[in-house]
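Complex shown without one protein chain; remaining protein chains in place.
Right after this comes chain A.
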Amino acid sequence: MRKLSWFNVVSLTFGFAFLYIPMVILVVYSFNESKLVTVWAGFSTKWYGELMQNEAFLDAAWVTLKVAVISSTIATVLGTMAAFVLVRSGRFFGRTLFSGMIYAPLVMPEVITGLSLLLLFIAIGMDRGVMTIVLAHGTFSMCYVSVVVSSRMATFDESLEEAAMDLGCTGWDAFKSVTLPIISPAVISGWLLAFTLSLDDLVIASFTAGPSATTLPIKIFSSVRLGVSPEINALSTIIIALVAIGVITASIASKRAIVRQRRDEQVAR
C-alpha cells in the first residue's frame, strides 16, 4: 500500500475545499441578519421566516414538488421498461432508432430539448402548465433511468428468473418476486435521479411552463438575475439540507439492500 504523497494530500484538500466552501458560505450567510449578503451583521433566522410567508415561492415550491413526483414516477416506469427492451428484447424492428432515442436526450443541449418540446405542444394546441412540464421532464428523465437500470440488468443472472418460472411462477410473478427485488436498488436510484433532475431543471421548464405554472428554479432564476438576496440563500440552504439528507439516507439504504441481497444469494447457494 502506497502512502499518500504530499501532492495527493494538497490536491485533495484544495479540491474538496473548492467543492464545499461556496456551499458553506451560502449556508452561513442565510443566517445573516443583514440584507447585504456579503456583510455579516449577526445571527438571525428571519430570512427563513420571510421565506415561509412568501406566497410566490411557496406556490412555486408546491408546483415543483408535484411535477417532480409525477414525472419521476412516470420516468421510472417507462425507463425500467426501456431498460428491459435494451437488455432483453434482442432484435426487433427499429432497435437502433430506439437505443438512439434513449441515448440522444442525455447529450442533447437543454435549450434544444426545451425548444423542441415547446414547439410540439404549440403545434398540437396543448395548454402549457403543470402537465406539459411533467411530460417534458418524464421524457428526458426516463432516458437517465433506463441507463441506470440497464447497467444493473446487464449483470443480472437470468437463470434465477428461469428457475422461478420452472417452479411454476407466471412471467409477471417471476418479475415481481425475483427480478424486481434484485434490480430495485437501481430502480430506486433511477427514481431519485429523475426526481432531482426534475427539481433542478430550469431551462426545459422555462420553455414548457405556461403562465399558470411557475417552478422554483424559474422563480429563483428570475429573482437571482436582479441580484443576490438572503431569502434565496435561506431557500438554497433548505434545498441543500434536504438533498444531503436524501442522498445519505438513500446510499445507506442501498448499501444495506446490497448486503442483504448478497447474504440471501449466499443462503440460496
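Here, contacts are C-beta pairs under 8 Å (C-beta built on N, C-alpha and C of every residue); 3 or more make two chains touch, one makes a residue touch a chain; residues count from 1.
Simple rule for what comes next: contacts and distances are computed from a predicted model.
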{"item": "Among \"Peptide O-xylosyltransferase\", \"Putrescine/spermidine ABC transporter permease\", \"Glycolate oxidase\" or \"Sulfate adenylyltransferase subunit 2\", the UniProt name of the subunit that does not appear here", "value": "\"Putrescine/spermidine ABC transporter permease\""}
{"item": "Hidden partner chain, touching residue among A:9, A:56, A:165 or A:253", "value": "A:9"}
{"item": "Omitted-chain contact residue, chosen from A:69, A:130, A:169 or A:203", "value": "A:203"}
{"item": "From A:56, A:111, A:180 or A:258, residue that would touch the chain that is not displayed", "value": "A:111"}
{"item": "Contact footprint on chain A, counting only the chain that is left out", "value": "1-2, 4-5, 7-9, 11-12, 15-16, 18-20, 22-23, 25-26, 29, 37-38, 78-79, 81-82, 84-85, 89, 92, 94, 97-98, 101-102, 104-105, 107-112, 115-117, 119-120, 122-123, 135-136, 138-139, 142, 146, 171, 196, 199-200, 202-203, 207, 217, 220-221, 224-225, 228, 232, 236, 239-240, 243-244, 246-247, 251"}
